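Take this structure, written in structure tokens, and hold onto it; I'll ask about it next.
After this line comes chain A, so read on.
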Amino acid sequence: MISVENISKGIHRTLSDHLSPMFTTLTELTIVGIFVLTLFAVLGLVLVFMERKVSAYMQIRLGPNRVGYKGLAQTLADTIKLVVKEGLTPNGADKFLFNLAPFIVMFGAMLLMAPIPFARNSQIWDLNIGVLYITAVSSISVIGILMAGWSSNNKYSLLGAMRSGAQIVSYELSAGLAIISIVVLTGSLKISEIIASQETGWWLFRGHIPALISFVIFIIAVTAETNRAPFDMAEAESELTAGFHTEYSGMRFALFFLAEYVNIFIVCAIGATLFLGGWMPFHIGNWAGFNHLMDFIPSSIWFFGKTFFLIFVIMWFRWTFPRLRIDQLLNLEWKYLLPIGMFNLLLMTIIAIMGWYF
Partner candidate 1 sequence: MIQEKLLSICPAAVFEENTQWPTMNIDSAEWRKLAEALKNENDLAFDYLFCVTCVDWKTHLTMVYHLSSTLHRHTIVVKAKIADRNNAIIDSVYNIWATAELNEREAYDLFGVHFTNHPDLRRLFLSEDWVGFPLRKDYEDPINMIKL
Partner candidate 2 sequence: MGDLIINVGPQHPSTHGVLHLVITLNGETVKKVEPHLGYIHRSIEKMCESLTYRQFIYVTSRMDYLSSHINNHACALIVEKGLQIEVPQRAQYIRVLLDELTRIASHQLWWGAMAMDVGAITPFFHAFREREVINDIMEQTCGARLTMNFMVPGGCMYDIHPDFVKSVKDFMAFFRSKLSEYDEMVTNNPIFQARMKDVGVISKENAISYGCSGPVARAAGVVCDVRKLSPYDVYSQVNFEEALETEGDCFARYKVRMKEMNESMRIIDQLIDNIPEGDFQAKTKAVLKLPKGDYYTNVETARGDFGVYIVSEGATTPYRIKFRSPGFCNLSALDHMTRGSKIGDLVAIMGSLDLVIPDIDR
């Protein structure tokens, strides 16, 4: 049967038959690197197109439908346009930091691809502190943003970068608390164990009320972390400053743009893994027949289906709600989400200890 697991096993066997262990590992590293980069590019293309089409249909219009078959080649055309544009560096900008900033944001996104399982037994790196790794590495992108704002030598960019930085750092707390509440239920930081523990049903349903609260807080927090509406005051078009990436053009801007969409994919993948079971099909307790039926659908389809559903929800938010003002945004986090998250964690701990979950 063709599955990601069998393909990777087959490649490993072929390589180790012909090459020494060191070269096998090196070749596999190269293959994985190319795979991640390709996934990035493809995801960027697909997500940008999806956003434009989803927003169009919500606004009673059609979206791109000229370039390629039904507009599918639109993002390719946009990427080519961005690549051939002149990349200007502003006068007086700190050249080293200016050039480095987009790459830092991309590194953060790429490193986060490692612990995410795309299918059964198909994780790039299943480390035993997977969740800790995720929360730690996702904080690296803030440095890239602040670097971009600072090195642009533009007071408006600096203003926008400061706002973005404050927003992201605040909402990381809520996202972290939501993630920890699932870890409490599972008892392990290892991602494969978290998914395996959802064999009898996804944590969102089995953890009932506290898991639902955690899920809602998580979705709000990651929308704010990726600077998406309704939390996009720092880069909103009708406000004064275009945010930290005002001075970027050409390829560097394309990297920021791509990194934003890949970040959305990653945080939705994490949400799908922790709350909706990752690649685990939809099982209900001990209904063996139903579960066996669900297993027929390949696990990679389950994973991508769940992730894209969450991405659709986040896109839905953008085109429905007005924007929050920056002080209202920070108010929401520190005065409402954080206390609720902490209380919820306590509740979840009690439930986990007493075994009051399905």
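Please note the rule applied: a contact is a pair of C-beta atoms (placed from the backbone, for glycine too) under 8 Å apart; a residue touches a chain by one contact, two chains touch by 3 or more; residues count from 1.
Basis for inclusion: all candidates are chains of the complex that A comes from, given by their letters.
From a predicted model like this one, the values you see are computed outputs, not experimental measurements.
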Candidate from 1 or 2 that touches chain A, complex-wide: 2
List of chain A residues in touch with candidate 2 within their complex: 58-61, 155-156, 229-230, 232-233, 236-240, 319-328
